[in-house]
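Apart from one protein chain that is not included, each protein chain of the complex appears where it belongs.
Read from first to last, the chains carry the letters A and B; within each, the first residue is number 1.
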Amino acid sequence: MEKQNTQETLRDIWVLGDYRNYFQSRVTLQILARARALAKGTGGRVCALVFGHGVDEYAREYIAHGADLVYVMDDPRLADYSVQTYSHLLTCLAADHQPEILLIGATRFGQEIAPRTAKALKTGLTADCIDLEIDDKDRLVQIAPSFGGNLIAKIITPAARPQMATVRPGTFQERPHDDLAKGQIIRLEVPEDLPEERVRCIRSAYKPAKAQGIEKADIVITGGRGMGSKRKFKKLFDLARVMNAEVGATRPVVYADWISHDALVGQAGKHIRPKVLFSFGISGAIQHTAAVTDADFIVAVNKNPNATMMKMADVAIVADANQVCSGIIRAIKEKIRD
Amino acid sequence: MVSELPWNSKTGTLKRELAEGMMDPSSRQALEAAVRLAGSAGSDGVTITALSMGPPMAEEVLYQALSLGADRGVLLTDRRMAGADTYLTSFVLAAYIRKYAPDTDLVLCGSQTSDSETAQVGPQLACELDIPAIGWASDIRLSGRTVTVCRHVDDFMETLEMDLPGLITVDQGAFSPAYATLGGVQEAFDTTDAVRILDAAALGLDDGFNALKDSPTRIIDVYSPTTEKENRILKGAAKTVVDQLFKDYGKVISSAMGKDLKTK
Partner (left out) sequence: MDFNPCYKHQLIRKTVREFAEAQIKPHVADLDKEGRFPEEIVRKMGPLNYFGLQVPKSLGGAGLDSISYAIAIEELSRVSASLGLCVTVHNSVGIYPIMAFGTQAQIERFVPDMAAGRHIGAFCLTEANAGSDAGGVETTARKTDAGYVINGTKIFVTNGGVCDIVLVFAVDEGDKGPANVYILEKTRPGFSVGEIEDLCGMRANPVSSLFFEECEIPETNRLGKPGQGLKIGLTALDTGRIGIAAQALGIAQAAFEDALSYAKERQQFNTPIARFQTIQNYLADMATSIDASRLLLYRAAAAKDGGGPFSAEASMAKLHCAATARTVTDLAVQIHGGYGYSKEYDVERYFRDAKVTQIYEGTSEIQKMVIARHLLTRPS
């Protein structure tokens, strides 16, 4: 279907290139894939933006992953990631070119730059979308957890433009790298008079967070308040040992200090995609469930059969989480071949 | 000190934690950071203000802030503020600071409130006030008019510096809050007028101001998440269900473990 449009750029979807931690965070590529699909609805182009110095490889990479066009601002003054400067440039560019949609990965950098840019552009912003769609009025429907995490809200930005959203890493699947993909790289001049940097970087060192384990683990065991107590929660570690699994937890459990913050599985924590997820005593607020939907197979244990986590499980065991945990430990010990 | 306390515009009800009148844990860590900074050397005469926008009942949370070390509390409340998204929440908070506390040196926010986890109000408030901002602080040090912040973001350990006035959002878990003393609770109620309540007019907002209408984003639908799994239900004694689990799904589990499990 051919879309008619007088101002072509008005239909463009922009994706901010966040490349600093390229090999660990594929979020820009994931969003490009989704933007590609959305562009079928809007009829516009998918454009990536890259700020930095010596960043050509990323521009080419974005084209290989679905961008029609990459705007590049390459300048030694942009060598260091800067929320203030990049936001300033992004704001100016968006004001000039008026994209329809601007999507940003919800890395910590993205979570800082997106709200500032939205504010400067006087537009709305939906955080942490779990899906994005184009409705029959060509509007971007931003689907995100809301209302304390128990519900999902569909949000639109009726008047202001661009329509902005951030997306958690891992929400969408990137497209395969396509060396033959055609795209245009447009180099833009960086203005002489960049605003003075008000936040000075004294030191910056690459230091990957430890315990990446849970995000890569084949088996994850998560526990919630239903485990009853810190003492009983510890039983999950026994199970993890016999299964060679990682332990994760819900927000209330982390706040109750039953386990460290590193183990938080949820929107503000880790997004997991194990082959098997054992979920003990978790009712399932959306901030948690949104981060576990990629598990291939879910076993949930809860006394309450109506818990959200039970509804989304492959196997829902209506029983006391502690007793079942002990039972599985016993069964595995018996069944492991020497 | 600013805490973001949004409420549910659709149903008019509040997030559970707020309904129970407890401070959002993330905002509480920001308050803890403020208290520690105020207690550090060379900070004589520092006044900590706990600022919140929310329904009238959020007043109680400000008394809690006093019990935890704030010197005064301010509640911005008005029907016309209901339903504000982060764009307008930061606008209203900034309106207060501009009008009543223009000499504020440092604004501290929780990085993500447990209600919406947007992490947007802090950065947007900094834009409104046109002051520098640093997110996700795990350590904050003040030296004269310079603040130095350590943070761990996207696998980078950074040390950043800015001059006051500025805004900092604190990382979760970095400033684990102290428990209030019961004497502190009593003291929160000993001072009269420690909590101030202001409406839209007091902030000088236009007569036409209406957060729900003026917010750039709009909620068009709300629904419960659903799934389409087999959803096999097992019930009974622990031993029975565990046996059943391994009988029917043992292969799935053993292949994920990468180990053979005896079938009998």
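Definition applied: a residue touches a chain if its C-beta (ideal position, glycine included) is under 8 Å from a C-beta of that chain, and two chains touch if they have at least 3 such contacts.
Since the model is a prediction, treat every value here as computed from it, not as a measurement.
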Contact residue for the chain not shown (choose from B:Gln64, B:Thr77 or B:Ser215): B:Gln64
Residue of B:Val46, B:Ala101, B:Leu164 or B:Ala180 touching the missing chain in the full complex: B:Ala180
Positions on chain A contacted by the hidden chain, ascending: 229-231, 256-258, 303-305, 318, 322
Missing-partner contacts on chain B, residue numbers: 20-22, 59-60, 63-64, 67, 179-183, 185-189, 235
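One rule holds in what follows: only the chains that are shown with their structure count from here on.
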Centre distance in Å when chain A and chain B are each reduced to the mean of their C-alpha atoms: 20
Chain B - residues contacting chain A, complex: 8, 10-11, 15-16, 25, 85-87, 90, 112, 114-124, 126-128, 132-136, 148, 152-163, 166, 172-173, 215-227, 229-239, 241-243, 245-246, 248-250, 252-253, 255-262
In the complex, chain A residues that touch chain B: 20-21, 24-25, 83-84, 107-109, 111-112, 114-116, 118-120, 122-128, 141-142, 145-160, 198-209, 218-219, 243-245, 251, 255, 260-261, 267-268, 274-276, 286-287, 289-290, 293, 297-299, 305, 308, 311-320, 323-324, 326-328, 330-332, 334-337
